[in-house]
Each structure stands twice: as C-alpha cells, then as structure tokens.
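All remarks here apply to the structure that follows.
Shown here: the complex without one of its protein chains, the others still in place.
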Amino acid sequence: MASEGDRRSDPEVAERRSRLLGGLRLEGEGARGVAIALISTAVFLVAIVVAVTQSAGWPEVRRTFFDWGDISGSFPDIARAFVLNVKIFLVCEVFILVLALVIAVLRSLQGPVFFPLRALAIIYSDLARGIPTILVIALLGFGAPALQLTGVPRSRLFWAGVGLVLVYSGYVAEVYRAGIESVHPSQEAAARSLGLSRFQALRRVILPQAIRRVIPPLLNDFIGLQKDTALVGTLGVIEAFNQSQIDTNATFTYGSYLAAAALFVALTIPLARLTDWLIARDRKRRQAAGGFA
Amino acid sequence: MSDPRSGQGYESAVAYAVAKQLGFSKDEVTWKHVPFNTSFAPGTKDFDFDINQISFSPARAKVVDFSDSYYDVNQAVVVNKGTPIASATSVSALKPYELGAQLGTTSYQFIKDEIKPSKQPSVFPSNAGAVQALKNKQIDGLVVDLPTAFYVTAVQVPNSKVLGQFPTQPGGEHFGMVFQKGNSLVTCVNKALSTLRSDGTLKQLQQQWLAKATGAPTLK
Partner (left out) sequence: MSALKVEGVHKSFGPNEVLRGIDLELEDHEVVCLIGASGSGKSTLLRCVNLLEPLDAGRIFLAGEEITRRDVDSNSVRRRIGIVFQAFNLFPHMTVLRNVTLAPRDVLGLGRAEAEARGRELLARFGLEDRRDEYPDRLSGGQQQRVAIVRALAMQPELMLLDEVTSALDPELVAEVLSVIRELAAGGMTMLIATHEMSFARDIAHRVCFLEEGRILEQGPPHEIFAQPKEPRTQQFLERIIEAGRL
C-alpha cells in the first residue's frame, strides 16, 4: 500500500491498489472507462459492418448464407428435427453422469485387491476417449445390429445413444477424477477418523465436494454432447444437422446450416451463463474450514 | 467391365448403333479408356464422345456438351425378401414403411415428393450407410436408381430384391454421351439417337442387354 515516503509513481500505485482490490476501479476512472469502451466498440462494429457490406463478394455471400427467405423457410423443418437432438442429449446425459461416476470411483479404489477394477477403468477411459465418436456410433449403429443376435435391438437411435454414452462417460470420468483428486486428503482423514468407512467417506464427504467443484467442466462436456448429437445423422436418422443438409442440397444455399447452427447456439448460451454463475457462487464455499478445503 | 470392342453390353451396343446411323462400320470405331471424373471436366477432349453412364446435369452441361438421353434412369426400391414391404405392388402401398435414400439425390426427392410416406424417412450421407441399414433391416426399403438397385441386390445385400421401379420422372435422371464443348457432332448423334428411339432399336437393345431392367415391374 502507498505510504509516506513511497517513491513509486502514482500510476504504479494506482495499478497495485486496483489489483489488491480485485480489479475494481476507483470512482472517476470508472465512468470514463465505460464510456471509452462503449465508443470504441461502436466504432469497431461500424467499421466491420461497412468493410463487409462494401466488399465485392458480399451480394453473393448474402445470397448463399444470409438469405432470410431461405433461413426462415428451412427453419420449421430443422426446428422439428432439433427436438430429436434435444431428446437424445437429455437422455444420454443422465446415463453419462452415472456411468462416468462409477468409472471414476473404480479408478480411485486403492489397494492391490482392487487392481483389476482399476485397470478396467483405465482401459475403458483410454478406449472411450481414443476412438473417434463418429466411429463408435457407426460401429454400434450399423455393426451391432448386423450380428443379428436375438435380443440385440436394431434401433439406430438406441445404438447411437449407447455410443454417445460410452464415449462421453470416458471424458466425464476424467472430470470426476480430477474433482476427487482435488479434495484435500485431510477431508478423507477427518472422515475416516470419525469411524466412517472408505465408502461412507467417499459418499458423504468426498464426492459431494468433488462434484461441486467440477460442475463447470461437467457442464462444458454437456455442451459438447449437445453438438455431438448431430453425429447421429450418419446413421440416416433425421436430426437437425441432417435436415439442414437435406435443405442445402436442394437449394445450394447454406442458410439452412445457419438456421441449425442458431438452434444449437441458442441452447449453449444459457448453459454457458449458468456455468459462469455457478463458478462465482461456489468459489466462496470452497474456502472453508481450515483453509485446506 | 467387359471389353466394349466386342459389342457386348448395352453401352457398347448403343455406341455401335449410333456409329452405324452416322455411316461408320464397326471396324471404323476405336475405343479409348477415360477415367470417369475427367470425362465431364472442362477442356479439350481427345475423344469424339464418351459413353459411360454419365448422368446429365446442368452444372456439367456448362462445361461439356451432352447428347440426348440414350437411357432414362428410373428410381427403384430395394427390399429384403420375406418382409411385409416385399408384397407391396403400388406406390401408395409403400407409404407406411420406413424408407431410406442417400442425401442430396433424386431418390430422396422422389420419396418426399411422390411416395410421401407416413414415417419419417432416413437420409444417409453415403450410399454405403443406406445399404447397411437395409441389410440390418433398420429401414424397410431403399430407394436408389435402377442400375444401383441391381448392384445392391446382386452383390451387396443377400436375400434382397428390386421390388419395382417407378415411372420415368419428367426431368428425371438420364444418361447422355459427353462431347467436348462446342463439338458440332452432337447434333448428328442426337439425330441418330432419335431414329434409334423411334424405330425401337434402343428398346430392343435395353431388352437384350439389360434384361433384368424389364424384370423390375413398374410401380404406380
């Protein structure tokens, strides 16, 4: 902090003070800063818009990508198909959260007697994350029914869902694992000291903290899953991306791609803001008892 | 593909028939192998015309010249033998089934515009996927052009059959011979084709060489 006899220059001191206050700006600097930001953004936007619309290729780009009639015409079909994407990720996410937790817990078991389970979890994780998702979906969607075994479902949607669950559980298990590792060992020590078994400690003390900590990356993987539902189209099922491709092939304009993209983005934005809010809210709780949490 | 010089095969036969109309004997015809994709690419050609199941398309016609149709490609539907759809005999009978086609093809358009099924059809990025789905009985019927349909039933999906073909669509797909842009030979060839069509030669050649083509009943 600045004090008498401080030889550092004023801007330096102000900057340090600003950092100490967590980046908060002092009054006076604040209002001016906001005004500058607004003006520069406006200028920047105007410059971009002018540069783009005045460029030589713009009319053609506008016709191919941004034709409103094209976009609004294809939108209803794509929105209808998008409902399938939504259903797919809602159902899959539930299974992913559960399966991934099982794998993460298996991986965290200690002691030589549990080695086979740990190894299984590691192998699973490697395979699930190592094989491209589209390949897994093709393998299961076309390959599994081809075996013609009794009791094996034929539905392409079923197998695509299974594929997405298997692949994403590999990634999400790693997220859980990071969460579990981040809980300080003293928490487990405290729980065990009270007489809780390893399983009770995991269930009551470690996992609740671990999961709270990794909600942002979990949401992030959920957002990724939403996009990957488009891969189901490779099996011929008509979901949003497939539908937009059908429209594009008919018109040779790409407004339908934009319509599909807009739907996916519309889903992502609220989730992204929710993630930000959860991070901010949970930061407080993490600095709990003993400073070791 | 057999040696076209022998005159065996539909396209070989058509080529010789056209040549004959133009006044050339069989010995005066020479053959050259040209890779499919370069045949309709722009540029100078070192052949008079290319006959190789090349579909007419406006985009291609911008850079090469096409003759009139020497073969109209009809859409057809392939099904697994012994399944409920296999006893359908009309277009409307296909409505309750799950059909499939490749993305961006006239086949898909046909399903959407003509068959109008009550179940959402499947659309595949590649024909390979569509064929697999048929094999797995994940779709009931696959709509493709007739030549492909025969390939599917003969080679790819055992125990399948071509249920039938659909009536020729106006503006439907057809094969044309490809010429270098601006080659005046096109007019002569078109005249020849017109004669061969009206005197029944084309039909007779189709019957002779594409016997199976008549084996697929037309579904209305």
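As written, the chains take the letters A and B, and residue 1 is the first residue of each chain.
Operating definition for what follows: a residue touches a chain if its C-beta (ideal position, glycine included) is under 8 Å from a C-beta of that chain, and two chains touch if they have at least 3 such contacts.
This is a predicted model, so every value here is computed, not measured.
Seen in the complete assembly, the chain not on display touches A. Between the chain not shown and the residues A:Ser108, A:Gln187 or A:Gln243, the one that touches is A:Gln187. Considering A:Ala178, A:Leu196 or A:Ala250, the position touching the chain not shown turns out to be A:Leu196 (whole complex). Within the entire complex, the positions of chain A that touch the omitted partner chain are 186-187, 189-197, 200, 204-205, 208-209, 212, 284-293.
What we mean here is this: only the chains that are shown with their structure count from here on.
As a whole-number value, the distance joining the C-alpha centres of chain A and chain B reads 47 Å. Residues 138, 142, 145-146, 154-156, 233-238, 242, 245-246, 249-250 of chain A are the ones that touch chain B when the two sit in their complex. Those residues of chain B that touch chain A in the shared complex are 100, 103-104, 108-109, 120-125, 129-130, 132-133, 135-139.
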